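The complex is shown incomplete by one protein chain, all other protein chains being positioned as in the whole.
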Amino acid sequence: MSETITYREAVRAAIREAMESDERVFLMGEDVGRYGGSYAVSMGLLEQFGSERIIDTPLSESAFTGAGIGAALNGMRPIVEIMTVNFSFLALDQIVNNAATMLHMSGGQFNIPLVIRMATGGGKQLGAQHSRSMEGWYAHIPGLKILTPATVQDAYDMVGLALSDPDPVLVFENSLLYNNKGALDKQAVPIPIGKASMHRQGKDISIITYGISLFKSLEAAEILSKEGIEAEVIDLRSLRPIDDETIMSSIRKTHRVLIVDEGWKSGSISAEIMARINEQAFYELDAPMQRVCSVEVPFPYANHLEQAALPQPEKIVAAGHKLMEEL
Amino acid sequence: MSTFVMPSLGADMQSAVLMEWKVKEGDSVKKGDVIAEVETSKGVIEIEVFEDGIVEKVLVPEETEAKVGTPLAIIRSLDKSTEIEEPAGPDMAAETKEAEPSPTPDQPIPDEPDEPVEIQRVKSSPLARKKAKELGIELSSLAEGDKPVHLAQVESQKVSGTTEMGGMRQAIAKAMSRSNAEIPHYYLSTSINMTAALHWLEELNKNRAIEDRILPAALLIRAVVRTLQEVPQLNGFWRDDALHLSEAVNPGIAIALRREGLITPALLNAEHMDLDGTMHALSDLITRTRSGKLRSSEITQQTITITNLGDLGVERVYGVIYPPQVALVGFGRILDTPWAEGDTLSVRKVMQATLAGDHRATDGRTGGEFLNKLDQILQTPEELL
Partner (left out) sequence: MKIDIEIARDYYREMLLIRRFEEKCVELYSHEQIRGFLHLYNGQEAIAVGVMDAATSDDTILATYRDHGQALARGITAKAIMAELLGKAEGCSHGRGGSMHLFDKATRFYGGSAIVGGGLPLAIGMALADKMMKHNRVTICFFGDGAVAEGAFHESLNLAALWHLPILFICENNRYAMGTSLEHSHSEQNLSKKASVYKIISDQVDGMDVFAVAKAAKDSIAQIKDGSGPVFLECLTYRFRAHSMFDAELYRDKAEVEQWKEKDPLLVLKKKLEDIDLWSKLDVDEIEKEIGSVIDEAVEFAQNGTLEPLFDLEKFVYSAEVK
């Protein structure tokens, strides 16, 4: 049974239902209660669950993220909401030195079933300190799991998947996706963490992407199709772990790959994926791998500059042409 | 008696300078007493003894630099356990070093031993290169200027229904090794006076259009085929410990590929071809071989192999039989050679013909018969038409 709702509503529903069915779950972060959530995700939850379970925190990212870790250690199932990934740096010590590491340091004794949700991405002229996509950067760290829901279905499913994971899970929600409408089937079995999903089949190019870039990639695929180039579009869904199998299997089919990643390219998740393709499918490549990433500049305020810095369907189409060149 | 050594105070401390002894020989010390001062990169640090005892001997003078672990003094200990325990635990650093696995590559290193050093490297995608090798297609034949070769170009060279020659070549390589290992070869050779045959051929070709002219190679092949009709034991297969003769005569013709070695596709049913037929079939076979368009039957159904390396200047060929065949005929260069006929000595065009035979299938008698007959047939070439 499917309904059409917004990404924001899907996340809200997932949090609500999790809290209804498990009293260990609670939400903690800045402005999640009285304000209704800085992106209105938690609107109405305070009224339903009260201030003991929807906790407004002061501006203390380090302390409340560490508190999330402590609460998870001690038997609860907290969801910490860090307003945006740009503010998460204040909590980086707790995330990296505690959440990612304690299971290992304790020789396997203490796991941390913590969920941290963060808004990510640029495109709203919010300037350099509010526009980053750091999910690829966090994916570098062993001990963490990194989810990047793109579809409304995943926005819903991934809250549950994250909460039932015994280890710390970071969920990155691109802020421009909140208003997106899409289909949600609450009865559908969630695709597990670590499996990518194929959104479009094609024989000529494999487009590997995640998050909001999925939609830009699908748009580009339509344009390419009119030119007789059929692109396969794969949504990674998680950046740690990455679904190598789906990627390589697609490349064995098309032999041409294009990665779309909103992070900056240097040391990015697109670089990591290219390295893996080199390791696992070198001889399947019929052309050098291509990628479309953000231009290496702190995001500018002026609209035309910002849009030029971000991945766009036109850039993806151009990269697709390059892949098919000389044939 | 125990040795007091220069202590390690940190992972990045390699050595220190013993600045001042706080005790002298004969002094008694208690556990925890400061025994000396050492200067390190972080400043002067006091070092202590770990047991009660008497300083028996000072080993290192003041203002000496000593590495961590260097004995500095001997202490006659007064502890109940007089011997200092040598660290009984394994040396962890050494342990880890030993246990380090020697690096093994995850994937076999791509190695192309057949490819000779090319002066001009052809750019191609890895996939195209791999496909081309499998099909036995030369990349350089596909390259257009400096543009890299892609899969599509390689695939357009391949015709559906053919076997991939790359694989076949590998099979030949395997077979050669097997041959040497399994087949007991015997070798016979004979000198054949080709003067008459060549002369006859020359006359024949004089009156023919170029495309109809017969090459000596075709004549030789035809001669072999005719001879096999008289001596059929060399035309067949050794299988299940027995010789199985073949009705069809499909001689494998050794053809050199431009850079990729030798291949021996068969002239199928050569027993039904006359000389012209043999010539045309040979021509066609060579063309298709060079462009990778052979049929699988041509690659697998040889009943005997003929190798004619005379045009490369080789005088005598000692071949290796391709199992499961049982014979290989080799022709060398046709040379002007002194030739005796009766009492007369003259110069004649002489060619060495050799036979390699599988001694399990035939013996020298049969082999000799064959070569004899071949010689005879080549003296009356007109009968080969």
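All chains are identified by letter, namely A and B, in their written order; residue positions are counted from 1 within each chain.
FYI, contacts are C-beta pairs under 8 Å (C-beta built on N, C-alpha and C of every residue); 3 or more make two chains touch, one makes a residue touch a chain.
These figures come from a predicted structure and were not determined experimentally.
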item: Selected residue (touches chain absent from view) among B:S15, B:T40 or B:N269; value: B:T40
item: Positions on chain A where the hidden chain makes contact; value: 26, 52, 57-58, 60, 62-76, 78, 93-94, 97-98, 102-111, 142-143, 145, 166-167, 194, 241
item: Hidden partner interface residues of chain B, rising order; value: 5, 7-13, 31-32, 40, 42-45, 47-48, 50, 68-69, 85, 87-90, 92, 95-96, 99, 101
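One rule holds for everything that comes next: only the chains that are shown with their structure count from here on.
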item: Approximate Å spacing (C-alpha centroids) for the pair chain A, chain B; value: 50
item: Of all residues in chain B, those that touch chain A in their complex; value: 106, 110, 125-128, 130, 147-148, 150-152
item: Contacting residues of chain A [partner chain B, same complex]; value: 255, 279, 282-287, 326-327
